[in-house]
Structures are given as C-alpha cells and as structure tokens.
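A quick write-up on the structure given underneath.
One protein chain is absent from this view; the other protein chains keep their places.
Chain nomenclature is as follows: A and B, assigned in order of appearance, with residue numbering initiated at 1 for each chain independently.
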Amino acid sequence: METPISILLGFMIIGAIYSLSARDLLSAVISVGIVGYSLVICFLLLKAPDLAIVQIVVETITLVIMIAVVLDSTRIIRPQKAKGFVYFRYALSLAVIVIFAGVLLYMWSAPDLLQVFGDHTTRMSTAYIENAANATGSANLVTGVLFDFRGYDTLGEATVLFTAVVGVVTILRLKGKK
Amino acid sequence: MSEIVKTVTKIIVGVIFIYGLYIIVHGHLTPGGGFAGGAVLAGAFVLLVLAYGSPETKLKSQKEYPAIFESLSLLAFLVLASIGIGLGIKVFFNNYLPKGIVGDLVSAGNIPLYNMAIGIEVAAAMFAIILALIIYKEEARE
Partner (left out) sequence: MIVYLLCFTLFLVGLYGVLTQRNLVKIVIGLSIMEISIFLFFTLIGYIQGAAAPIVVRGQVETQFVDPLPQAMVLTAIVIALATNAMLLSIAIRLYRKYKTFDIREMRSLKG
C-alpha cells in the first residue's frame, strides 16, 4: 500500500509547486484542486470512507469559494522588480524552512514512534476498537468515537464553525445596521 | 446560466438532497454521519444558487434563515448533551437513551439525534458562507 500513496503524494507535491508558482491566479486555484482530490483517493486507499465523502464535497465548495473570490479581480500577477531587500528575505525564508526540516527529521528519527503501517500507535486505540461497538451501540466506530467518547471535541468544533461563520458574515457586510 | 444547466439542476437537486438525508440518518451504520451528510446538503443548495442565480431565488430576503437554522441546531446539540447531567450517572454527553442492537436503524441511543443536529448545523454554516459571498459581490457591483 506504500507505493500507490507515494506516487499520489508525488503528484500532490508537483501540483502544489505549480500552483504556488503560477502567474495566473485562476490556474493556481484550479491546480490546488489536484492536491485536494488526490487526498480523496489517498483516504480511500487508507480505508477511511467517511473522510473521503467529507473531503470530496468540501474540496468542491472550497473551489467554488476561491473561484468566486478570484474571478472579479485582476488575475494576472505582475512580476516584481528586485530591490536590494529581496535577497535577504529569500535567504531568511529558506533558513526558516531548513530549520523546520531539521526539526521534523529529528522527530522522524524516533523509529518506534512511526512504524510504517505496523501496530497501533495511539495508546487508546485498542480500547476504543474493543469497546466502541458495545458501549455506544454504533456500528460505525468513527461516529461512536466522535459523539460519545470524544463529545467535547465535537462540541468545540461546532463552536469554532459557528464563530467562523459569524466572522464571515460580519466581515462581508457592507451596509451597517440601522 | 443556460437553459440546459437549469433543467439538469432541476432534475438532479432532489436526488442529491435525498442522498444527503440518507447519509445523515444512517450515520451510525454506514460510512458518513453528520459532517458528511451536512456537506452534501450544502452542496445541493450551492448547486441550486449557482444554476439559478440571485433574482429568481430572491436571496437577499432569505439571508437570515441559514443563521437561524445554524443557531437552533447548535442549541439542540447542547440541550441534548446537557440533559445527560440530570440522568443516570450524571455526566455531560451521557448516552442515556436505550442502546438497542448493534446494526439496527433505531439504535445507538443519542447518536442519531446528535448526527441530525450536527448535519443541519454544517449544512447551514456552509450555505451561509456562500450566501454572504454572493450577496457581497452583488452589492459591490451596484
């Protein structure tokens, strides 16, 4: 199962690099769709059908929102003239990225933490898998974990979603209330 | 949009809506649940708005309804969860309804009710975002 996911990840990286370097904003937005829809296939290969259903709809709605934002603006990015400060800025961002890569590689060097597709890595997982069906009565274990064992998590998510929607409606209101 | 898109939308939107309801109601048996079904419901609404445009659907006069539905479903989720404080072992998010047999449609206690509340909330939230964007673009054009 490792090879197909690696190939898909390669496609995702190529799409991400293209979408960050494209001059046209519309083609950048469309090519970030490559990343999202490849993620759907990865979820299906990783035996997570719930996530695949959510991701394919959410990616479509995100594309609709992004295209609606981009369409009535100046889409073409003008190339910038290089001023003296630019190289320092690039060097700084490259240094930050190298430091990040070093930290992540150090984390990756703990071999018992990340076994490839081996045993369960989270400590609670065996307890959840053994007890979820009988304790909650739900045949779908993800729903059982989501709404029974981790109910506070779902409540917090609903609150964040509510707050974000209130923020969007407030920011996009043009006329003040009388 | 053109007449072809409108006709196809008229046929297909009901099917998408029923599919979203199916995913929500069967959330504790099959893949899916409140989040997935709510996203599909929002997709049906977004398709309708994109195909028919604003003047026929009278969006501006109805922009309060998604916010009302979202607030009511979040309130229902909270009330359902906090009834559990008064019953049984007195815990928030207590699953106090009878569990039933694993695999039946009416089973798993509170979980189908939670699924319905979250599904309505997610659908209303996504539709509210799209609606706010479309109304903003219309007002900015004037």
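Keep in mind that, in the parts below, a contact is a pair of C-beta atoms (placed from the backbone, for glycine too) under 8 Å apart; a residue touches a chain by one contact, two chains touch by 3 or more.
The structure presented is a predicted model; accordingly, all values stated were derived computationally and were not measured.
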Contacts of chain B with the absent chain, listed as residue ranges: 30-31, 33, 35, 39, 102-103, 122, 125-126, 129, 132-133, 136, 140
Interface residues of chain A (partner: the chain not displayed): 1-2, 5-6, 9-10, 12-13, 16-17, 19-20, 25, 28-29, 32, 35-36, 39, 42-43, 46-51, 54-55, 58, 61-62, 65-66, 69-70, 73-74, 77, 80, 89-90, 93, 96-97, 100-101, 104-105, 108, 114, 116-122, 124-125, 128-129, 132-133, 139-142, 144-146, 150, 153-154, 157, 160-161, 164-165, 167-168, 171-172
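Note that only the chains that are shown with their structure count from here on.
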For chain A paired with chain B, centre-to-centre distance based on mean C-alpha positions, whole Å: 22
Touching residues (chain side chain A, partner chain B) in the complex: 49-50, 53-54, 57-58, 60-61, 64-65, 68-69, 72, 133-134, 136-140, 142-144, 146-148, 151-152, 154-155, 158-159, 161-162, 164-165, 168-169, 172-175
Residues of chain B defined as touching chain A within the complex: 23, 27-33, 35-36, 39-40, 42-43, 46, 50, 67, 70-71, 74, 77-78, 81, 92-93, 95, 99-103, 107-111, 114-115, 118, 121-122, 125-126, 128-130, 132-137, 139-140
